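One chain of protein is taken out of this complex; the other chains stay put.
For chain A:
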Amino acid sequence: MVTNIGIVMVSHSKDIVKGINDLIQQVAPNVSITYAGGTVNGDIGTSFETVQQAIEENTCHQLFAFYDLGSAKMNLEMAAELSEKEIEILDVSFIEGVYCTAALFEMNADLTVVISELEQLMVK
């Protein structure tokens, strides 16, 4: 059984989130993972709309959210404030943080374990 917490990723680049998603699908095929990368047109940047979409499309009500750079976080914060969902934005290293969380969620690890692993990856 996997956890009922989903993962949302936000990057300035559509290729970065696509690549990380490919990577974590190997360890967490059953976790609900959605992502937003780049602007609406697919250029480098962040857009509130695509972030909001990634949050709402995720099948889970509770979400752990990861991002690459500052403005991705700001758009995430705005979308989280306007969403009904429970969203935890994590200031951890992007790839390691997502990978670790996805793997632990897949094996339904205790939330305290996930949090303590993530605390060691805080970089922002």
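By definition in this document, a residue touches a chain if its C-beta (ideal position, glycine included) is under 8 Å from a C-beta of that chain, and two chains touch if they have at least 3 such contacts; residues count from 1.
Methods note: contacts and distances are computed from a predicted model.
Novice: Unshown chain, UniProt name, "Phenylalanine--tRNA ligase beta subunit", "Dihydroxyacetone kinase subunit L", "Dihydroorotate dehydrogenase B (NAD(+)), electron transfer subunit" or "GMC family oxidoreductase"?
Specialist: Protein name of the absent chain (UniProt record): "Dihydroxyacetone kinase subunit L".
Novice: Could you tell me which of A:32, A:47 or A:101 touches the chain that is not displayed?
Specialist: The single option touching the absent chain is A:47.
Novice: Give the residue, chosen from A:23, A:74, A:95 or A:115, that touches the chain omitted from the document.
Specialist: Considering all chains, including the one not shown, the answer is A:74.
Novice: Determine and list the chain A residues touching the chain excluded from the picture.
Specialist: 39-40, 44-49, 69-71, 74-75, 77-78
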